[in-house]
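Excluded from the complex is one protein chain; the other protein chains are retained at their positions.
First chain written, first letter: the chains are A, B and C, and each begins at residue 1.
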Amino acid sequence: MSGGLDRRWIYLGMMLAVALPILWNGMTGKTFPESPTPPSQACFDAIEALPEGSRVLVSFDYDPASEGELAPMATSFMRHLMHKRLKPVIIALWPLGPTKGEETISNVIKADFPDRVSGRDFVNLGFQTGNEGVLKVIGTDFRKQFPVDRSGMPVDRLPIMEGITKVGDFSLVITISAGYPGSKEWVQYVSSANPGLVLLAGVTGVQASQIYSYYPGQLRGMLAAIKGAAEYEALVSAVVDGDGVTPPRYTEARRRMAPQLFGHLVLIGLIVAGNAVYFSQRGRKAVAR
Amino acid sequence: MVLGADAGFMNPEKMLLCVVLAATCACILASMVAARAGRVPKIRRITGLEAVEEAVGRATEMGRPILFVPGIQDMDNPMTVAGITVLSRVAGTAARYDATLDVPVSRSLVMQAARESVQAAALQTGQPDWYDPERIRYITDEQFGYAAYAAGAMARDKPAACFYMGCFFAESLILAENGNAIGAIQIAGTAETAQLPFFVASCDYTLIGEEFFAASAYLSGAPDQLGTLRGQDIVKALIALVLVFGVVMATTDAFSPEPASEPTAEVAP
Amino acid sequence: MSSTTMEPSAPAQGKWWIGLFLVIAVLVAIRAGIGEGMGRAYVQTESTSYAAATDDQGRVTWSAVADGAAGSATIERDVFRTAGQYRAAEAASPNQQAIRFSWDRTIGLWLAAFFTLAVFSFLVGDNPAYKFTESIVIGVSAGYWMAVAFWETLVPKLVAQLAPGLVKAWCMPNLDAGAINLDALIPLGLGIMLLSQLTPLGRHVGRWPLAFVIGTFAGLKMISHVESDIIEQVRATMLPLVVFGDDGSFAAWASIRNLLIVAGVLCTLVYFVFSIEHKGPVGRAARVGVWFLMITFGSAFGFTVMGRIALLAARFEFLFIDWLWLIDPKGQRTMAAVSAAAELGSSLLNTI
Partner (left out) sequence: MSRSIALLICLMGGLTMLVSPFLPMATGWANDVTDWFNILAAMAFVLGGGSLLKVQLMRLSARGPGWGYSALTLLAFIVTLWVGLGKVGVVADPSAPTVAWSGKPDDEGSAFWWIYLYVMTPITSTLFAVLAFYVASAAFRAFRAKNVEATLLLATAFVILLGRTFAGVVLTGWLPDWASGLRLENLAVTIMDVFNTAGNRAIIIGIALGVASTGIRLMLGLDRSYLGGDA
């Protein structure tokens, strides 16, 4: 029933479909245009609607394994927040999340917004163990879970944290998540308990289909997989750069859409070919009978 | 809704939780008691579970091992526990056939539980010598380290039957595709919805969500365990009733002239 | 489903593999000889001095001060620099020592590239390079998670609760060394019971911690599932089947959408019914439920593909950008030779 095709040919086709567009892209720097779908537009609008100086909780719930999809989202979120002069407070439910947060800070804030000061305009509070347990506690007492920032400075002495005692005190919460604990837990334990709180999520493709059932109720907006990241990145570029040139580090998601397109086309071709083989074999059997 | 944030029965949300929890437990317990008293429900066929015997038998005939993967999460996950209970049934069958059963695990506590359960199954079947603790061994906690091992082991040992019962993430397809490449019979069961499509595409049989949790009760054949399955069905019927009632209420609400006083869950304020 | 048995390659398997590895090695050697070469890592040593200050609550905090200030402690660490930064520094002052070539990180980079290719090679078939990689990753990751569990869980949650003063002085200087927390004796006791089975006496006691874990988490998960899954999901599905727009007009699509969701949830629930044979009306509803399940699985599959391709793209980017230095989309290297080739390539592509 395999149609006599060695699966290694399939692998080769997929490899070329992904590798060649990357090389093409790297040489020409071209990307495809993006038109935003409602969940991505909703993310953009939710951040646009905040007044300057609002504090935003950003949770980095992923590790290097999912960086390909999620790091461009983190970069775009951070760039948008900085452009709007909002103040991100970074936490993580994954042990390697704080490192990813630090990378985003140095790629975006230190590179393009050097006037922003840690502790006043942004802060990285690091990781806490306990998965959804952490979320339950910050619902009532944020400082109990995150008493110090990553360098050991007590939160009580950080201007950015003034007046923040629980998660409901933030104007907006963003989770960038790769699995458990992640968006689902944020919805279950934070969004449900704080009806007025606006929650945005950036999720991997695997999670997207599950998380969709929470949008637009408990989740105000979501970026689904690299496509969502590319759409949002385009929206942010349009508002930050206008007609000017976007620096290459802010086109990462859109660059990844080219291998995506050809990978999908290979898959579609394979499904069509598989069915062609199937029907031709079935036809032959019918004749034989 | 945060546990303990506003404890006590005064809170309407807690009240609701308490009622639903009590009703669920009551239905399941009542059906269990009824089944013990002789009213054993007839359970519909679950094809994936009927195939367990066939798969084990085939492995024995071919003289190849059986691979059982109880997921990659720890014992705090209900799917892992369900996987271990299925393991004890599979081990019982394997002991009867005297087939080789390999259980690589990715958590130390799971190794502990799996050893206990396989040993118990061997004793029950009257084959205590069949049990070999070294066949149930710890590999690594790392998801893809474990997958690397499983893929390599499948290519070398060529198991004839593969069971994937527990909580799986991205490694599901690595396991299932490599199992498919060596032509093994594959039976999967998980409640991790994101991985179900891959098992459905690559395995011969897949237990979907609730079916997976029902597996050990189904395989045990014990009346009281089968009774709990009927209890689940009764709760499902109640849920459907409440749902229909809620839909009717919401629909009549839509016809009322003034806008609803509080936004429904689906409408962003 | 069908099974495609992939027959092992011909008997001359070993030779075939050696040939493939040789071809790859030659290609890499050629690449390394062209232009600016490939796969080098650079570092710069950052040195920061810290001075202590005591606040009114008696807590000591360290903050960065000018180098070599009296009573300060200095921390030196190596941080990454790009090839472009190295080249710029060399251009400014030849033979500078600030940004330098790093042997250990360069070896690491090449090792990472080897492992990446070795894992890909398993797609062609099992081979020595994959076996090597597999043995390494099993050992490394087991050791890694054990060490992480020690530093992230055992030290802060167990040892620091029972001996806070000791831990504060040893490795957690920011710990609030208050009273001893005796609650931590419970997990310690459970752990000792678990490990007691290594001794002949503990055969039976070793089961109690498992029973504790399984019992408590059965209760905990029951609550969280009933609360967030049954109650919340049912509530979210109580939708009006007739929807009117803001202006009072009948919204047909929104009504159909709600109807489909409600019907879909009900039919799929019927599929999961165990104690009734799927025949007659129940069978028909269950069949519709299966259709909904299939659409759900199809969409989940389609979405997951996106993620997997993105990950594959990221691995190729590692090989092309960080190791082979073929392309430079982020502008980390400013290399005359390769960028000239890239420009030529792009102008060619543009004409097509």
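Please note the rule applied: a residue touches a chain if its C-beta (ideal position, glycine included) is under 8 Å from a C-beta of that chain, and two chains touch if they have at least 3 such contacts.
Note that the structure is predicted; figures quoted are calculated from it, not measured.
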item: Left-out chain, listing which of the shown chains it touches; value: A, B, C
item: Of B:60, B:143, B:186 or B:251, the residue in touch with the unshown chain; value: B:143
item: Residue in contact with the excluded chain [from B:55, B:81 or B:99]; value: B:81
item: On subunit A, residues whose C-beta touches the chain left out of the figure; value: 1-2, 5, 7, 10-11, 13-15, 18, 32-33, 35, 37-39, 64-65, 129-131, 133, 136-137, 151-153, 208-210, 212-213, 225, 227, 257, 260-261, 263-268, 270-271, 273-275, 278-279
item: Residues belonging to subunit B that touch the chain removed from view; value: 3-5, 7-9, 14, 17-18, 21, 24-25, 28-29, 32, 74, 76, 78, 81-82, 84-85, 87-88, 107-109, 111-113, 115-117, 119-124, 128, 134, 137-145, 147-148, 170, 173-174, 176-177, 180, 191, 193, 196-198, 200-202, 208-210, 212-214, 216-217, 220, 222, 224-225, 228-229, 231-232, 235-236, 239
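We adopt the following convention: only the chains that are shown with their structure count from here on.
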item: Chain whose mean Cα position lies farthest from subunit C; value: B
item: Pair joined by more contacting C-beta pairs (A-B or A-C); value: A-C
item: Distance from the mean Cα position of subunit C to that of subunit B, given in whole angstrom; value: 25
item: Distance between chain centroids, defined by C-alpha means - subunit A, subunit B (Å); value: 30
item: Mean-CA-position distance for subunit C and subunit A (Å); value: 14
item: Per-residue multi-chain contacts in subunit C, two or more chains; value: 4, 6, 224, 228, 236, 296, 300, 304
item: Multi-partner residues of subunit B (at least 2 other chains); value: 1, 3, 144, 181, 193-194, 265-266
item: In the complex, subunit C residues that touch subunit B; value: 1, 3-6, 119, 122, 125-126, 130-131, 133-134, 137-138, 140-142, 144-146, 194, 206-207, 210, 213-214, 217-218, 221-224, 226-228, 230-231, 234-244, 262, 265-266, 269, 272-278, 293, 296-298, 300-301, 304
item: Touching residues on subunit C, where the partner in the complex is subunit A; value: 2, 4, 6, 59, 61, 123-124, 148, 152-153, 157, 173-174, 224, 228, 232-233, 236, 296, 299-300, 303-314, 316-317, 320-321, 326-331, 342, 345-346, 349-350
item: Contact footprint of subunit C on subunit B as seen in their complex; value: 1, 3, 16-17, 20-21, 24, 41-44, 46, 75-78, 81, 109, 112-113, 116, 138-142, 144-145, 148-149, 151-152, 155-156, 180-184, 193-194, 196-198, 200-204, 208-211, 214, 218, 229-230, 232-233, 236, 239-240, 242-244, 246-247, 249-251, 253-255, 264-266
